[in-house]
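Structure, as structure tokens:
Missing here is one protein chain; the remaining ones are kept as they sit in the complex.
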């Protein structure tokens, strides 16, 4: 049984708390947050204790921490927690600064404790079934990957301003999905972006709609499409053309009811947003973390994966500004 | 090259005329109709001659006739045409009277010319693909058949009155489909019917909504659902549960466009009615007739099939009235 | 906060235990079972106490019991629990004997405590969305209902022998679904059944494949299809034709991945069986029970609903034997 502390008590922390307490191999023992009321409330609901982060990291009975704090604290907390001998599951992204993330990776490697980054989509039953079919060779050799990832509605501009931009904040999930499915980092990244959904997003220096093309050393190609607004719901689809077929992971729908009238044949919309769509993924992610920490087996997502996705986001950000392709090597140099 | 005469010049005759003239192995040479203007017009459009039925049947250069006249003339024309040495493709039903149809079957057998009944649905690409999969054993042994067959809107009550009733006029196609797929006639027929779509149909002595259950000697079961009104279009579906799986033939749609908005995900309606849905089937039906007549191979639908479906319609009509199951044997006795 | 005792510690009791403990308004305090080891184990897992049924019913701190014992104990336990002042959620069926169930209904009514029968499908998100669309008039007036309900594989013949037969054990869910959607009991029930899946089921006096037609006083019709074996998974579909359209609730699938190869376009199978398909329904059912008990609002499924479905099962059993339609009135007389 793993004793777990949760750093952060916001909305996503609540999702993780449910996963931790529902798993037979882990117990939530402590919660910390700069908002001590929030920490106290969340802790009480699950029979855990509200503590300071310092106290948590100093407590030898705590085996692992789940970091669900604001992005600017991730690198520090990963370094401190691994330094204190804790296993870590940290929400994405590692950092908004690639250099800082790389330093964190070095420190964590030295500390020698497992660090998993919360790219929850790898654990989505649909995407993981697609990956399994690919790995079994069901479509032969992959050639052309396409990821569609649209949010239902843009976040407030205030959030946009501190988010690191669409590529680091939103498309980073899709970069990781590309890495997961293609099994390699791309050679180069070409991005175009626009603020066609809301000019205020453009005025804040960001884009709300973007297309990124990735090229690979062996000739494969991937393309990622993002929009901050799909009024019909959260649109999360992947398709991969291979030498012997096509794999597609389609949207999950709110229900299976179909209505046929003179107006046409109407079905339900996709599940609304990430909490609805990825709830099973959060539980599967946590189970995978518990298994890896308990048995010492390999993590499905590592800190290195977090850094790799961040590097692609950095390259895409540069490419969208310059209008030119950016090699991953130039960003990592 | 077969020389063909078309008896009848109404709407369905026009559909057949296109099939006849488009086929490389047949030529439309003559058209007759009690409405001589209609015959003249249809003949002119396809470069054929408008003639009397007598003249057509007396003409030794005519190889085959397609009978698309009113139902009450079918038996007489089948007998006369086969007596005159013509091959025959006759629209369904053979007759409204089972006894008359049986006599016709005897006469035609004596005349020894091929007679095909126009159960066009056997030639629908979807239903014939389902049959092919069944025959290849893809779902093992069939056990439970379900046929859904809804028209978009009821015909005028004036038509209902002379139609022979829903079971002989509409469900007769589904009885033939059951015979086609099950490969055997049922033991007994249980029908319930209601005039819930339009009370005027009930006042005319008919039903507009009906469910018929068929039982088979080997324990299999089939159920047929009919409605005279499905406002979203022509609903023509078949599903067959077997020991190793399920086969379903679904509706064809007007197009493949899907629209996702805040109101849901909407696709096109089914193709509107039988002309839209079964146009490819009419062409395939004609091609099969030409092949059988030209090569002497077996017909896919025979006059016996027409009589068998009519017997089931007779049994269903009796069952709907009495509320009791009716054996096919009692109807055929 | 409701204090709940669980009577029964088998597989379905485990499902209910999860629903009870996950709900913020209920606590699992006690578990009983004739298998005391099973009761102890289940109780320990959820921090509850293993007790005898007598002790549970005598404990005034317990507000409600969930009855998940074998069918032959349901009526007695409903009577005893309501007599002891407990609200009751009891698994279906109420009893295998319609007369016994009717007596139970009388006793429970006298005891005056709420009794809900576990027709969990009413709470399935798909069927409840279909019902909501119907109630909003989205397809006008309902006319023809069709329910498809196939299990993935038949239970052992030993179970069949004590099950009360397919109509009381399996189709009873579909009878309740018909009552739920049609909002009225049928006039008459016509059933045909066969043991085509496994002759041993026939030798045990039961059928494994059945079609039942229901007629209603206002002319509506419903048809229910059951099979004990659909090798592709649990097939649970409803469709309802109305004066202004069609509503269909389709199967839930294991995932949304679609593979296109030279062999065709393949998607996932339906979720395997009732635990996979109806897990969200069990949670919603429990939540509805808690709300009704806590607020005094009406139950969505009552003991009367349990008796009504049982009466239809009785009529269907008689009809399948005699080959004749059976009125519900004759069964209830």
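Every chain is named by a letter (A, B and C) in the order it is written, and numbering of its residues begins at 1.
In this section, contacts are C-beta pairs under 8 Å (C-beta built on N, C-alpha and C of every residue); 3 or more make two chains touch, one makes a residue touch a chain.
Since we're looking at a predicted model, the values are computed, not measured.
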Of B:71, B:102 or B:251, the one touching the omitted chain in the full complex: B:251
Touch criterion as defined above, residue of A:33, A:235 or A:254 at the omitted chain: A:235
Subunit C, residues in touch with the chain not shown (by the definition above): 230-233, 235, 253, 260-270
Contact set of subunit A toward the excluded chain (per top definition): 143-144, 146, 148, 150, 188, 190, 192, 194-197, 209-211, 213, 215, 218-221, 223, 225, 227, 229-232, 235, 241, 243-246, 323-325
For subunit B, residues in touch with the removed chain: 125-126, 129-130, 133, 138-139, 244-252, 254-262, 268
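In the analysis below, only the chains that are shown with their structure count from here on.
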Remotest chain, subunit B as reference, centres from CA atoms: A
Central chain (distance from its CA mean to the mean of all protein CA atoms): C
In subunit B, residues with contacts to at least two other chains: 230-232, 235
